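So, chain A:
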Amino acid sequence: MADEQKDSQQPEKPAEPQKSAAPPGEAKAAVPKPPPPPPGAKPAAPAAPPKPKGPQQEPWSSPLVDAIKEKFGGEFVKSYSFLGQNQIEVKKDRIAEIMTFLRDNEIVPFNYLVDETAVHWPKTEEFEIVYILYSHAKNEQVRVKTRIKEWEPIESVASVWTTADWLEREVYDMFGVQYINHPNLKRILLPEDWVGYPLRKDYNIRLQDVEWVRKHLGIDSGQKYYVGEARHEDEGYITPSD
Partner candidate 1 sequence: MSTKEEQTLFDASEITVSMGPQHPSTHGVLQVKLKLDGERVIDAECVIGYLHRGVEKLGEAQTYGQFVPTLDRMDYIAAVSNCLGYCEAVEKLLSVTAPPRAQYIRVIMTELNRISSHLLWLGTHAIDLGAVTVFLYCFREREEILKIFENYCGARLTTHMFRIGGTQYEIYEGFQDQVRAFVKDFPKKADEYETLLTENRIWIGRTRGVGVISAKDAIDMGLSGPSLRGSGVEWDLRKAKPYAVYSDFQFDIPVGEHGDTYDRYMVRLEEMRQSARIVGQAVEKIPDGPLMAKMSKIIKPPIGDIYHSIEAPKGELGYYIVSDGSTQAYRTRVRPPSFVNLQSLKRMVAGHMVADVVAIIGTLDIVLGEIDR
Partner candidate 2 sequence: MDFAIDYILIPFIKIFIVFNVVAGVVALLTLAERKVAAWIQVRLGPMRVGPYGILQPLADGIKLMLKEDIVPAGADKWIFTLAPVISLVPAFIVFAVIPFGPADAFTIMGHKVGYVITDLNIGVLYVLSISSVSILGIILGGWASNSKYPLLGALRSAAQMVSYEVALGFSIIGVLILAGSLSLVKIVEAQKAAGYWYVFLQPLGFILFFACGIAETNRAPFDLPEAESELVAGFHTEYSGFRFSIYFIAEYASMIVVSCMAVTLFWGGWLRPFPNVHILDFLDAIPLAPLFWFAAKVVVFIYAYLWFRWTWPRYRYDQLMKVGWQWLLPLAMANVIVTAVLVLLLKG
């Protein structure tokens, strides 16, 4: 109980930078559970002068990365580690080949595709496709990232891991990423006649919701939406805030 009180009294600011200052991030997160700093961990605080802005990307390399560099030369962009999690960035053109190599190689065979997803970066009009791979044999995890321009197709990895079938369908559903050689590329969570791709940053989800309800149920959903001309006179109308 006493510790709890101390906890709340403690000024919050210094705790975080002090931590990331010592060995920036990496080793900390990788080691399962370092004992937490004792309640009143003051002595460490003064030893952290420059305040670097949080954990940084650390250069990372491994035999596997070297093998990729060697085999796919120009496709390789960079490899780094962030908070102890290894990441490889590659170009998108030969992604299926790279993935097949990652699955079949002898060094760390990534036999398990944990997840495949995307991140939309509207400023550069890019999508980042993220593959999270895991190797049961070596107990290692890696993230492979690749970037595509908007509306640019990318090769499917469903032929490499069957898991990718639905995962890619979801990415298509939510981001509109076009996969080549996908066995069954259609919407998975949303209805077939849904308009647009909701997880894109520029997607007006409220307007779409109102339209959808109006079209299929013939009623007003009561949802407040931003886009102007349609229903200015409505009470629910709010001006765009940002």
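A few comments on the model shown:
Rule of thumb we're sticking to: a residue touches a chain if its C-beta (ideal position, glycine included) is under 8 Å from a C-beta of that chain, and two chains touch if they have at least 3 such contacts; residues count from 1.
If you want to know what made the cut, all candidates are chains of the complex that A comes from, given by their letters.
Fair warning: this is a prediction, and the values are worked out from it, not measured in the lab.
Picking from 1 or 2, the partner of chain A by touch in this complex is candidate 1. Those residues of chain A lying in contact with candidate 1 across their complex are 1, 3-4, 6-7, 10, 12-13, 15-16, 19-20, 25, 28-29, 32-37, 39, 41, 53-55, 57, 82-83, 85, 111-115, 117, 119-120, 130, 132, 136, 139, 141, 143, 161-163, 165-167, 170, 174, 187-191, 198-199, 205.
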